[in-house]
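Removed: one protein chain of the complex. Kept in place: all other protein chains.
Chain nomenclature is as follows: A, B and C, assigned in order of appearance, with residue numbering initiated at 1 for each chain independently.
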Amino acid sequence: MKTNEFVLKFANVNGSGSASANALVARAIFRMGVPVAPKNIFPSNIQGLPTWFEVRASARGYLGRREGIDLMVAMNPQSWDDDIASIVPGGYVLYDNTFIQKFERSDITPIGVPLTRLVNKRFEIPRERQLFKNVAYVGVLAALLGIDVGILEEMIARQFRGKDDAIRANLEALAIGRNYTLETFDCPLDVRVEASDAVGDSIMIEGNAAAGLGCLFAGATVAAWYPITPSTSLAEAFERFCSRYRIEEETGKRAYAIVQAEDELAAIGMAIGAGWNGARAFTATSGPGISLMGEFLGLAYFAEIPVVLFNIQRGGPSTGMPTRTQQSDIISCAYASHGDTRHVLLFPADPAECFEFAIEAFDLAERVQTPVIVMSDLDIGMNDWTTRPLATDPDRRFDRGKVLDADGLDAVERFGRYLDVDGDGIPYRTWPGTHPEKGAFFSRGTSHDEYAGYTEDGTVNVRVMERLLRKFDTARSLVPAPVYGQDTFGATLGLIHFGSTGAAIPEALEMLTNRRIRVDSMRLRSFPFPAEVADFILAHEKVFVVEQNRDGQMRSLLINECDIDPARLVPILIFDGFPVTATRVTELIAAAVGHGSAAGGSEAA
Amino acid sequence: MKTNEFVLKFANVNGSGSASANALVARAIFRMGVPVAPKNIFPSNIQGLPTWFEVRASARGYLGRREGIDLMVAMNPQSWDDDIASIVPGGYVLYDNTFIQKFERSDITPIGVPLTRLVNKRFEIPRERQLFKNVAYVGVLAALLGIDVGILEEMIARQFRGKDDAIRANLEALAIGRNYTLETFDCPLDVRVEASDAVGDSIMIEGNAAAGLGCLFAGATVAAWYPITPSTSLAEAFERFCSRYRIEEETGKRAYAIVQAEDELAAIGMAIGAGWNGARAFTATSGPGISLMGEFLGLAYFAEIPVVLFNIQRGGPSTGMPTRTQQSDIISCAYASHGDTRHVLLFPADPAECFEFAIEAFDLAERVQTPVIVMSDLDIGMNDWTTRPLATDPDRRFDRGKVLDADGLDAVERFGRYLDVDGDGIPYRTWPGTHPEKGAFFSRGTSHDEYAGYTEDGTVNVRVMERLLRKFDTARSLVPAPVYGQDTFGATLGLIHFGSTGAAIPEALEMLTNRRIRVDSMRLRSFPFPAEVADFILAHEKVFVVEQNRDGQMRSLLINECDIDPARLVPILIFDGFPVTATRVTELIAAAVGHGSAAGGSEAA
Amino acid sequence: MSFVSKPRFHHPRLPRNALGLTRRDYEGAMSTLCAGCGHDSVSAAIIEACFELDLPAHRLAKLSGIGCSSKTPTYFLSKSHGFNSVHGRMASVATGANLANRDLTYVGVSGDGDTASIGLGQFAHAVRRQVDMLYVVENNGTYGLTKGQFSATNDRVSVGRKGQRNAFEAIDLAVMAIQLGASFVARGFSGDKDQLVPLIKAALTHRGFAFIDVISPCVTFNNHFGSTKSFEFVRDHEHSVLATDYVPYHETITASYAEGEVIDVTLHNQCRLRLRKLDSDYDHGDPVGAVRYIMDRQAQGEVVTGLLYLDTGDDDLREKLELTSRPLNSLDEDALRPSPEVLESINASLR
Partner (left out) sequence: MSFVSKPRFHHPRLPRNALGLTRRDYEGAMSTLCAGCGHDSVSAAIIEACFELDLPAHRLAKLSGIGCSSKTPTYFLSKSHGFNSVHGRMASVATGANLANRDLTYVGVSGDGDTASIGLGQFAHAVRRQVDMLYVVENNGTYGLTKGQFSATNDRVSVGRKGQRNAFEAIDLAVMAIQLGASFVARGFSGDKDQLVPLIKAALTHRGFAFIDVISPCVTFNNHFGSTKSFEFVRDHEHSVLATDYVPYHETITASYAEGEVIDVTLHNQCRLRLRKLDSDYDHGDPVGAVRYIMDRQAQGEVVTGLLYLDTGDDDLREKLELTSRPLNSLDEDALRPSPEVLESINASLR
């Protein structure tokens, strides 16, 4: 019996309207109190290519991606063979038997429903026939899985509020599929949903939407961006939320400015200009955009201008796999731009953290006066996640950092934009227009002295560069600390992970424990690394660094920044573009431990 | 007595024509058989700011920059105080006593010559007065230092061949200074030049000119560039040499194409387009240009297109110190672009190597089908160096790598652009237009299979990405090997250096030996690191990594790529923008050794 | 090197060109664009033009940036080498390719996002340089591949997929090309094959930079060239069904009209595009006049199509650079490398 523990997969053609129908199923399961993790696996085109939608339901809360499909909704002849092959023995395939009649695998149960025939009987227009076929299979699934049809009906009614015709037609389609199934098959299957309360007060949201909301709550007022998958929906979410919550009541005017820039160089340039001028500003991009922003990031680092950049990572290098997920911009973001530079990075692991870190990022950027890059990825950004509710402390004020107003300027003898007054490496700034006589300075990317004056004096420049290191060190104590999988360290083996990979880790740790491999885990949340990161590593003989790139980029960063012997850090690399699974992590670690080569055979007791 | 061992420094105002006059002095000393190292220290503007020109002469061949000026030619009142302060006790200052009369330091010898008065007596036009004042002090120096005036006269005559008026006027100015000095002072000083044969068959040339010549001899035909200091002179040198040696005799047409692009993105884009289409193509840039080229470098890496990039490094980050030298683009070039990428780097240490590595770079780029970045710097690129003669093997053919012509294509069953036929990770390519039926493929930055077809199959992409690693590993055995300062390793301490820093190392090693600190040295010449690099490190308890950046970027690369325990590698960082001096290197190493902290007190016997 | 192409086995009834090739020989991989996308019609027109011109496909190189439009080189001339480069930078790659081998024919395909936004600088400078190539912009006023944002060629009054208004001036790439000195500037409509094929043929045989701005409607994010009503209309109709990720199947829009005529084309979003085909007595040789004519007609709500400007007198980039007539990529050591004696004399001059 696979009650509330299964993986459902839809194979469709993109542009057929399937994603909405599939999401409806995922949300309905969630509404029944079962944690779900939907993954939309879509091609880099608009219409006509194979696309998949996986829904993992797990009452235990194991929401990493999982191999082995329990029920396949096989709607795409193009990908049929692979789709059928991916079903676990004992699993099911739902298909449209209007067309397909015969079958190869005997260890799975085919469920043929004449979807096309049923739907075409009722609907005439081609567009409707296509769309209502999707809704019809939702009805079929409702029957097969035992989904509360009332929930589905309510969701449809909510979605089309005010359009009674649409509601009626959708409900009819739903019923067509459901009734046929209830009449024809023994329902529900052993793969099934039962109402539960395993989700608590969780919500379901995409990371990009959560980040956009975070920007709203962080008081971001200027957003400049250039479309690129998978970051586009972040800017669009911000725009959507602003148009709802940032309109001046009296005037109908906007308390926000969003510009679709002509490219990524302009996008970050605008954000920097706004940050320089005292607004909270951000941009969002992915892969190629990161490379294009390098020069400006160096300027913001050196001229010390706060700016927030969301990098929704995708498969690289180059244009790469634009609709697949990776964590492969770690090095290029940490050290973006020529010359000696380093940037503050945040690594959210789920949408709730996208929201929180968005807020954190603006505070940090202004507090430290430097770019802060939020390193999300396609998996978090564009998939709905079951995640804790979004929360902020309403009493927490924006931390605008060290900004002098006119009185503040009056109080200082001589204002020096780059003076380290407090010994923490962070100087004071002031915004243009603040004071008629004092505080005007000249921001520049050229070498400058403590008064922002141009200098070619190498020793002055060394002084400024060393202060920047001091400042970065201060950031170490301001960034979010890592979190641990256990209350205390007990094992000789450790595991470090970050970002979306985290979804698979609890399950992987359990699998490893089952194999008698005990591993402590730590989740990184920021760069620079707080001191406890090195402590964790040194407290373990070997530490696995799980990451979604080929080159072990986070491992490099750890070695380099913590001065750690590389021999301690064992790379666990998964970079095929799909969210990692607990099985794969477990296998790689077990292999490393078992073969004793990389991990030195230090299997824990 | 400081015969053939001294530092001469000129303090001028830029735009006054002084650099040409100063270079004349340096070249004359060189012509007398004494190795010289001139350093032009110029501001980032065109006219009116302080500029310096240092000339170190060293019969022993120690040509790193050296602190402590033996003879200062102090022609700039703006910088007077600092200039006077930089003279060693017992040194000299030459100045124009038309204006300056009094003096503070008693431990140096002032040599006042009424340059302005003398020159203005003879010349009328302001322009001539300024320029011939420069020539006049050359004459003064000829007398003071004992420079063979015949050499100077010959150089002037050569320079103005065909312009008898100019020759006559220059010689007159030279004589005005020289005669006055011979009459007034006891010449030569103890700081002096004596004819020698210490230069052997050496030549004097700037690195950028040598690299431009290298491109000529390497058969580069397409150059696209955008002006930026200090790389501009490389492209200009290439143009100059091409206009002399690449004109088709019969037609007067050019066997080369040089385009001043609209920016760096376009420059590298053009080079990549030409490389794709079978021409040897390159671009040259510095700092900000490197950041702007990131996206295209990732494309060339992933689509496997040969291209050569000269990075003439300058002071970063951002616009930084554009007229100062650094080695601070190591990380940003090694891992340029988002996603998993790594690039072949070459590190020339002097102009002769700029020439050789230019040739090497084109062979490597085509052999490995990837970008090759030649990491020069302002010091090498824009200063004249005493260097061994430029040499090539006339029998060596261009290595165009694995390129199939029409017959080659006919011979293969099915051409796969990205197939690893030979197991070395390097596939075969073919140029557009080669064969009417076979070999056409689609180059792309998106994920692709072995036949260059677009794919979103993650496992195929992993296969391609892993082959790229294999290819990079092949490159390890193709790149120039490191060179050693000693024939055998004997010390427990090692020192790694690369690029222009090398000029100071022999002297630093001698100074260290004098302090009873024995150090073996190795000069890196390439990335990926050949296996012997790790061997060298492991053969020593501690290894100092001397580099001109704040963050120890080469050290990071070594740790990361050789899996070396960071504790072994001690950073020696000098990044004030001036070429490093042996004294500074020695002091930092001695401090590290002496205090025992960083270097673990392992002073060698 | 010279090649005689070896014709493959063909259905005997397919018409053949002077090279003995059929249209099929000029086809590419199957398109993955949306059904009815204007870009596919442009690909078809390119295929037709190359067939009619008897071009040996392997002597043509096709380059592009990133976007739905930039994907299309995969869908025509599979015997030509292609280069799908990076977003907005095709022009520089094509320039370099051009210099490396002067003997091939170069076709660049771009989108309005690819050219008028991120690629504007490279476009303008390729024009100035007179790079010898055909540069096609498949202009749909939107960012197709990233799902329907406004592009810089989008009409000022348009209303987008999500109901936003476009408040910004549209960039007319044809006007810009004329201004910057392109020697061949035309505008076509993807649905008007009768006009487009001859334009492409003329451009392919032109020496210098030939630009064709092809109005090529996006059937999925069709928010260009529209009245302010267009989106509202679509939305009202789409709300009746469930999906936001549904792309309806569309027929390709076609149009056929004579020189000097004006026609209204109805787009998928039900709004109209008014096209004016240039008269036969239009003066192609007057850049100022051309710009004025385009702008005047634009003010009347008309989009002028046809060959807008032609100058056959200017040098192309290879001539401006005085390149040898031999392709640079064909030169070997003997042609390129000075002798050892030259190197010795250089050394000597540096002593």
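Observations on the model:
Criterion: contacts are C-beta pairs under 8 Å (C-beta built on N, C-alpha and C of every residue); 3 or more make two chains touch, one makes a residue touch a chain.
The model shown is predicted, which means the values in this text are computed figures rather than measured ones.
For the omitted chain, the shown partners it touches in the full complex are A, B, C. Listed residues A:Ala157, A:Ala175, A:Ala198 or A:Val259: the one in touch with the omitted chain is A:Val259. Considering the full assembly, A:Thr434 is the residue among A:Thr434, A:Asn461, A:Ser521 or A:Thr586 that touches the omitted chain. The hidden chain makes contact, of the residues C:Ala45, C:Ala124, C:Leu273 or C:Leu331, with C:Ala124. In the full complex, subunit A contacts the hidden chain through residues 31, 201-205, 213, 216-217, 219, 221-222, 224, 245-246, 248, 251-259, 261-263, 265-279, 281, 295-296, 299, 389-392, 394, 397-398, 405-406, 431-437, 440-446, 454.
By the touch rule set out above, subunit C reaches the unshown chain at residues 117-121, 124-125, 128-129, 152, 167-169, 171-172, 175-176, 179-181, 287-288, 291-292, 295-296, 315, 320-321.
Against the chain not shown here, subunit B presents residues 14-21, 44-49, 126-128, 130-132, 134-135, 156, 159-160, 163, 165-166, 169-170, 226-229, 232, 236, 260, 262-264, 288, 318-319.
Quick note on the criterion: only the chains that are shown with their structure count from here on.
Chain centres here are Cα averages; for subunit A and subunit B they lie 44 Å apart. Spacing of subunit A relative to subunit C, judged by their CA centroids, is 37 angstrom. Residue positions of subunit A touching 2 or more other chains, listed in rising order: 44, 288, 318-319.
Counting partner chains per residue, subunit C has residues 86 touching two or more of them.
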